[in-house]
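This is the structure, below, for whatever I ask next.
All protein chains but one are shown at their positions in the complex.
Each chain carries a letter (A and B) given by its place in the written order, and its residues are counted from 1.
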Amino acid sequence: MRRKAERWATLAAALLLPALQGQAIAASPGMLQQIGPGEGTLNIVAWEGYAQDDWVKPFEQQTGCHVNRKYAGSSDEMVALMRSGGGNQYDLVSASGDATLRLIYGHNVQPINLALIPAWQHFIPQLKSANFNTVRGVHYGVSYEWGPNVLLWNTQKLQPAPDSWSVIYDKAHAGQITVPDNPIQIADAALYLASKQPDLGITDPYELTEKQMDAVVALLKQQRSLIKKYWALASDEIDLFKNGDVVVGAAWPYQTNTLKAAHVPVADTLPKEGVTGWADTWMLSAKAPHPNCAYRWINWVTTPKVQAQQALYFGETPANTLACKEMDALQAGSCSQYHADAPASYFDQIRFWKTPRTECGNGKDDCLDYSVWQRKWQEIKG
Amino acid sequence: MTAAGRIALGAACAAILAFLFIPVAIILTYAFAASNIQSWPIAAFSLKWFPETWANGEVRAALGLSLEVAATATAIAVVLGTLAAMAVHRMRFFGREVVSFALVLPIALPGVLTGMALNSYFVFWGIDLSFWTIIIGHATFCLVIVYNNVIARLRRLPGSLVEASLDLGAGPWRSFRRITLPMIASAVGAGALLAFALSFDEVIVTTFTAGAQTTLPLWIFGAIRLGQRMPEVNVVVFAVIAITIIPVLLAQRLMGAAGRLHK
Partner (left out) sequence: MPATWFCACYLAALAALFVSAFRRVDTMTGEILPVWTLANFRILATDPVYRTVALRTIGIAAAVTITDAILAWPFAYAMARAVGPRLRAVLMALVMLPLWSSYLARVYAWRLILAHDGALNWALHAIGLPRASIGYSNWAMWIVFSYLWLPFMILPVFAALERIPDSVLEASGDLGARGATTLRRVLLPMALPGIVAGSIFTFSLTLGDYVTPMLVGGPGSDFIGNVVYASVGVSNNIPFAAAYAVLPLLVMAGYLLIARRLGAFEAL
């Protein structure tokens, strides 16, 4: 009953929006209009490395909101967590682009009142109202940071430095490869095939027809015999590299940074076939029990200083353009190293995660949706 | 048994003990490893993790919560389990076999099933996941352990003693308190100890029945992912073992002594 009411409310809001086109920021009924005193607690679902003590502790001290962190290893987990237990277990989630739409259409998140988020004005244009977190002008979250999925290898055991994804499909490294245990990984293989087998006609790695999917699945099944382990947690991959079990794999820059800090000789790169990536959004649960603390958190993590800290820790790029200066202050040259000052063309070449749907970009409807991806992934793993 | 037999048996037992304790020894040793990523061999030793872990409020909170949950679940299990065992043992009621069978399910069924079922059930009835839903989840298998221990003991006891007591004029409650209870005490105790240990370490059912609460096993899962703080986990295990080893040993001695009286 309540869900139906919410659905009508959102629909009404969406219908009213054309009338409010003039305003830069759209306000929806039910949103917080003013940030009140903190509730004392904040429950967040985040990627590993997204809620480090370095910026959580100062936040807790300043606002009195004690932060409870729940880590998830994949977008699927995040969606499940936000929906679990009636949807009011967690306040915020740092969702990537392949989870955001599911959360929006599942009515698990509420619109954000951007008037309360001053840092938003300084975001790069593509992330202000990105199509994965803004639907019909209503903002369902605040963009946070973005980054690529990289190729990681052990520089001592693998020479010369690889520059192509082919190295993780190569029999020469059998039993020494790792890739994420995540159905969205199919897109990475699709991206590789897009340049290796152009006659398949793959233009968007997230929009695959049955024929294209079959080719990708065949490649991934071949790869399976070369895989040492599919990593489900970032810490799994870190252990694998540290203990000599794998030599090359697909990773996030977070793993590279952590391994380097532990004196493991690794390096990463963006191979020539292109990379997939993720752009994360902080989204507020539709039934968040602590909205004031939640807004305070969003304001805190979008400040240039925290954006820079997060970017350097994880190895990603801030949405806030003002963070560039702070990054260079913390680590000289990091602003350009992580492309925080890159032109729009760089951003556009990364294929950001999005939920596969049946609608193909070319106007047809014969692409495979995410539930098929999940079944195919299980089939690949065996 | 022959001398050769004894030696062989001793060697086998030593090997099995080694098998049981080598991983535990590794955990305890790595509490002193300096690096935050575990690898073999230990490159450098350090005591720094001990004060860091103690200072970590989340660890203390998780430890406290786990103790509370385990204690409460065990208490519920002891009361309900003993009652159930006595009921099934003494009375013949319709569906007795079914109850008996059903009471084995929480242990026999995979934890992921119990967890999922309870989770769906709570969501369906609109019950928020909280401390009490965790307790309910744990109480299911704790109850079963106590029940099994008590009913096994009850089956071995001569029923005539209670009858005699009743004949001699003592009421049912008095008979229970002075005859039955002392005889099943060690079984209840053994069941409670095992139930407490299981609840303390339970992770699968807890994942499904905990809301934003963090018990120790859930914290451990998170700590492994939080910037690679495995040594903190090792320190916690070190502390837990150090604290429990004496009470467990004492409990075993006491129950062994009590149990022998009724062989």
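Note that in this section a contact is a pair of C-beta atoms (placed from the backbone, for glycine too) under 8 Å apart; a residue touches a chain by one contact, two chains touch by 3 or more.
Remember, it's a predicted structure, so these values are computed and weren't measured experimentally.
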Query raised in the report: Since one chain is left out of the picture, which of the remaining chains does it touch in the full complex?
Result: A, B
Report task. By the contact definition given up top, give the residues of subunit B that touch the hidden chain. Result -> 1-2, 5-6, 9-10, 12-13, 16-17, 19-24, 26-27, 30, 38-41, 80-81, 83-84, 87, 99-114, 116-118, 120-121, 124, 139-140, 143, 148-149, 152, 155-156, 193-194, 197-198, 200-201, 203-204, 207-208, 216-217, 220-221, 224, 230, 233-234, 236-237, 240-241, 244-245, 248-249, 252-253, 256-257, 260
**Report entry** Chain not shown, touching residues in subunit A
**Finding:** 74, 76-77, 79-81, 83, 101-102, 105-107, 175, 224-225, 227-230, 232, 236, 239, 243-245, 355, 357, 369-371, 374-375, 378-379, 381-382
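Everything that follows uses one rule, which is that only the chains that are shown with their structure count from here on.
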Requested in this report: Indicate the whole-number Å distance between the mean C-alpha point of subunit A and the mean C-alpha point of subunit B.
Outcome: 39
Report task. Within their complex, state which residues of subunit A touch subunit B. Result -> 43, 48-49, 52, 68-71, 73, 84-86, 88-90, 233-235, 238-239, 242-243, 258, 262
Query raised in the report: What residues of subunit B sit close enough to touch subunit A in their complex?
Result: 35-40, 119, 122-123, 126, 128-129, 211-212, 214, 222, 224-228
